[in-house]
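Here's a slice of the assembly, chains where they normally sit.
Chain nomenclature is as follows: A, B and C, assigned in order of appearance, with residue numbering initiated at 1 for each chain independently.
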Amino acid sequence: MSSEQDPLHRQLGLTDDELAQIEATLGREPNRTELAMYSVMWSEHCSYKSSKIHLRTLPTEGPSVLVGPGQDAGAVDVGDGIAVVFKIESHSHPSAIEPYQGAATGVGGIVRDIVSMGARPVALLDPLLFGPLTEERNRWLFAGVIAGIGGYGNCIGVPTVGGEIRFADAHTADPTVDVMCVGVARVAELVTTQSRTAQAGSLMVLYGASTGRDGIGGVSVLASATLDDGAEGSRPSVQIGDPFAEKLLIEASLELIAAGSLEGLQDLGGAGITCAVSESAARAGMGASLDLDAVPLREPGLVPFEILTSESQERMLAIVHPSKIDDVRAICDRWGLTTAVIGGLTPGGTLTVRSGGAVVAEVPASSLAEDGPVYERPVAPPARTMGNGEDPTFVPFEKDLTEAVFTVLTAPNVASKRWAFEQYDRVVQGNTVAGPDSDAAVVRVTGTLKGLALSTDSKSRFGRLDPFLGAAHAVAESARNVAVTGAIPMAITNCLNFGNPERPEVMWELTESIRGIREACLALDTPVTGGNVSLYNESGDSAIWPTPVIGMLGLLEDYRLRIPSSFPRPGLAIYLMGETFAELGGSEFAEAVLGVVAGKPPALDLTRERALHRLLVAAARGAVVASAHDCGDGGVAIALLESAIGGGHGFAVALAGDLPSHVALFSESASRAVLSVDPADEEALVRLAAEHGVPVARLGETGGPRALIEGLVDVPVDELRDAWEGAIPRLLGET
Amino acid sequence: MTGAVPRVGVVTFPGSLDDGDALRAIEQMGGHAVSLWHGERDLRAVDAVILPGGFSYGDYLRCGAIARFAPVMEPVMAFAERGGPVLGICNGFQVLCEAGLLPGAMIRNRSLRFVCRDVWLRVETAQSCITDGLTPGETIEIPIKHGEGQWIATPEQLADVERDMLVVFRYASRTGIVDEAQNPNGAVNNVAGIRNAAGNVVGLMPHPEHAVDPDVGPTGGQPLFASLLHMAMAGVIG
Amino acid sequence: MKTFTFEVLVTLKDGLSDPQGKAVESALPSLGWTNVHHVRVGKHIKLDVDAEDETTALEQVRGMAVRLLSNPVIEDYQVLEVSPK
């Protein structure tokens, strides 16, 4: 940690080597303002210095990928001239101290990334991890984050259609708050580095909110040199979201793009104006001149470094040909947004910043945006053995199975998240075919029959035991979640949430996870189109579990053929696709019932996984199945119960085989799904399964008011529903 | 006038969100949808007006408090006074209350949480521009989504509202039972929607525009739009 | 022309239920405060007005309070002058 005696660059988080690199670039010592700019741009958050070399190993190409990593968000071609733009980002650190605003501004940030690609945001998903709700602070964080996501998303008119919520001790001090946004654009209108050619002389127009002293973060140590103590307290690192301003920003931006008024568009996020201006210039292969006096300020007296690094929300930067500036002003005026020409692109590569007529910084734009340091940090597996502890798969279980069923069904990871997702507007825009209570959300694309199937998944409990497997499982599960709706898995975005990368053990978790994503994405043919990395999620020396969150995009050619996830009526045959092995390592049963997170996570055979997806897609196309639900946490038992609760229809099944009862019920073997099928279609399903090489077993039928698993469980569905839906409210003390 | 299609206007305020959905619902139900802009004092010869859902001006001070002063509200109020059908949905309902066109006011939900779910409504009167042709006592399913939908009124106002049968919908069970268990936001007497005395002005918290297409939700909004278009037609013919 | 600073307090009328006040009241006991009652949550609006004199300014703020800052159907307001600048 830095101390007062440290030289300024260290207080700003720059190492001695990094300072030397800056001096070599400039051929002189940087001044304070320049140092502030390098400090924010070369931060872990903006430069990806610890993760960059590893991210490069991810598969990023495929016939449908229009834009891969490297721009504000990735884009995939879904046919008929339509592009789907999507990305995930984390806002965990601010959410840990001000959950409502932290989560709200997280939503705002990722939405602007999508808009800056020229896409209309059509869906949000929020994967979240918290510490247990038995602790008051975790309840406060949980309630605040959910309210903040709703408060912002609901107010900008983008439906929140999915996500996930999980709980683990390791997230008590450091909740993980990730947000994924999905947008739709005409391929021809995408705003990409390739599609727009900015030229020297083009104007840089800042529009939206004014700039204040918020979110200046680490560089605020500069303040001691420039401001008295009183002003120091007025520089909060958390920002207040203004979703109303964001809504206007979305509409104005999309109108500007449609009108053909822009040569480039960039959101303002981390590192504020410094980042937006240097990236815009560097991408265009140019320099820029920037006049800080032209930046509209929310309060008087901001000094250059504050204006340059402020992360005030709800701002965008447009690159505009001088002939179009009046059009831009007219459109922004109509939406009540302030515009300011803050500079222009210049030939050569120098970014020159002026304030009060004087030059306050002069650096190569690309040195900020592209030439940041890259580290190959030491990697070492932890001392503790992986798959530690006795594997719960082989611990005999003699207790009551019905009680175990209720324990798993009401475990916070499994229990209904209705309390949370009812706070999200999931219907606005009128395209939500399936919302948060489905394995994957399905959002139709206006004017077409296409349906986007969307899912976010993390398997950090598996990751804790084996980060490679955990990450691969997360990819597989997210793909399975879209496949059970009948959609073809197309591409992913990801958010890598980890601890301190300066610890070799954390770097090992990170690299293993990236390897897992790589393997799974290659096998499932789902390239990585982008993502985000959130490091330093730890307090003391206890880091969060390795938590790569996968955001999957799947495509349904005809959303009307979507397969629902619960039993739609009585009289259907129930099938289990895939095979169940003795695999309770890292399972929900082990954690909720036995109280251990131990063992070896289930094996993952990606060839089998892919076969299952293809079978499901074929079954949907042929309208062969009535429902499909993936087997995840809690195994086949929970998949059956959730299918029954969701549809309000009971079932009677028998689990064949010679696994011990509790293993048969709760094993979390991968590549499985529970289907219901009209008797008339059974033959077709069995034939399809044989063609795809997917093992099938007929378990029984739907119908009646009870959930009956022969010889093991026999409970009324209503009772199950009450338990499942009541679990989270009970933990929050509301019932 | 066979073949005539009523023109229904939907106002877009800064922060309106369900304006597009309302426009689409009108078209889907056979009307001619007309987009109206908050800053213009022109109703473009429409036969009915919808103030849509959303968060006009962010709803920061009070829901609808700022929108009621928008220039477009002048002709809307005059249109309402002439007996033209005016429907306020969610935020639009709040605007109508703020503007004094409908009694009462909205405060935050009892739970203090935003709530989005499909609810059942019991029709209380057929004397309104969106329940013409419906039968009191019948129930319809429509989604709600609001954080400040708890309708309240002073005891005197409430007595007047009930006496004059101004309640159009109450939150109810599927079978029409009105009780606390069915009340999603704490609204007094389970009020989900009300009308003015003439019945041409109606406000409701639920979102009928999200209940016309069976592919994405329930269909309880269809008869309400059918009624609105029918009433608007009276304007076209008369 | 001088600048006057005012505070406007907007509160729900007595007798109307106050969900925010109730929420605070019911959260307090679990934090150890069982001795708190009648919690009411209102809005506090602070603003600067340019005017010739205090009386004119005050009158204008009253106007804002009635027309925009409060809803007279359910709310009461109070205008306090802070201090002339």
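Annotations
By definition in this document, contacts are C-beta pairs under 8 Å (C-beta built on N, C-alpha and C of every residue); 3 or more make two chains touch, one makes a residue touch a chain.
Only a predicted model underlies this, so the values are computations on that prediction, with no experimental measurement involved.
Although the view holds one copy of each protein chain type, the assembly as a whole is A x1, B x1, C x2.
To be clear about the criterion, only the chains that are shown with their structure count from here on.
Separating the centre of subunit A from that of subunit B, both taken as means of CA atoms, is a distance of 36 Å.
In whole angstrom, the spacing between the mean C-alpha positions of subunit A and subunit C is 41. Mean C-alpha position of subunit B lies 30 Å from that of subunit C. Residue positions of subunit A touching 2 or more other chains: there are none.
Residues of subunit C in contact with at least two other chains: none.
On the side of subunit B, the complex with subunit A involves touching residues 14-15, 17-18, 20-21, 24, 54-55, 57-60, 113-117, 143, 145, 147, 207, 209-210, 213, 215-217. Residues of subunit C touching subunit B in their complex: 12-13, 15-17, 19-20, 23, 68-69, 71, 73-74. Residues of subunit A touching subunit B in their complex: 147, 150-151, 154-157, 242-245, 247-248, 335-336, 422-433, 444, 559-560.
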